[in-house]
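One structure coming up, written as structure tokens, with questions to follow.
On to chain A.
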Amino acid sequence: MNSATVSGGIEYVVASYVITWVVLGVMLVRIVGSVRRARAEYDQARTGGFRT
Partner candidate 1 sequence: MSPVNTNAFDPPKAGPWVAIGWLSFAFFVFTQVFAVMTSPADAMMGHLQKMMYVHVPAAWVTFLAFGIVLVASLYFLMKEDERADLLAASAAEVGSLFCGLTLVLGMLWGRPTWNVWWSWDARLTSTLVLFLIFVGYLALRSFVEDPQRRGQWSAAVGILGAINVPIVWMSVRWWRTLHQIQSNPRGLSPEYLRGLLLNVAAFTLLCIWFIQRRYVAARYERAAEHASQAAALGGNDE
Partner candidate 2 sequence: MAFRDDMRRTRAIVWKDLTTERRSKAGFNSVAALGITILVLFGFALGPDGAMLKAAAAGALWLAVLFAGVLAFNRSYQVELEGGALEALLLYPGARWAIFAGKLIANLIFVTAMLVIVVAVGIVLFQVRIPAQWPSLIGIMMLGVIGIVALGTFYAAMSSRSRAREVLLPLLLYPMLIPVLLASMEATKAFLIGDVMNATGAWVQMLSLFDVIFLVATFLAFEYVIEV
């Protein structure tokens, strides 16, 4: 905290970007998947398909 400059630490920068992108990517995949699933479920229910 008192150090005048922080020279290194590039690995922390890389890590934070990697984590951010991975988290957002996983969110994207999961959310798109959940919309697809729910939509398919709805279509099936509407056409009278049996659902447990």
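A quick word on the picks: all candidates are chains of the complex that A comes from, given by their letters.
Just so we're on the same page, a contact is a pair of C-beta atoms (placed from the backbone, for glycine too) under 8 Å apart; a residue touches a chain by one contact, two chains touch by 3 or more; residues count from 1.
All values reported here derive from a predicted model rather than from experimental measurement.
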* Structure fact -> Touching partner of chain A in this complex, from 1 or 2: number 1
* Please name which positions on chain A make contact with candidate 1 in the complex. => 1, 4-10, 12-13, 15-17, 19-20, 23-24, 27-28, 31-32, 34-35, 37-39, 41-42, 44-46, 48-49, 51
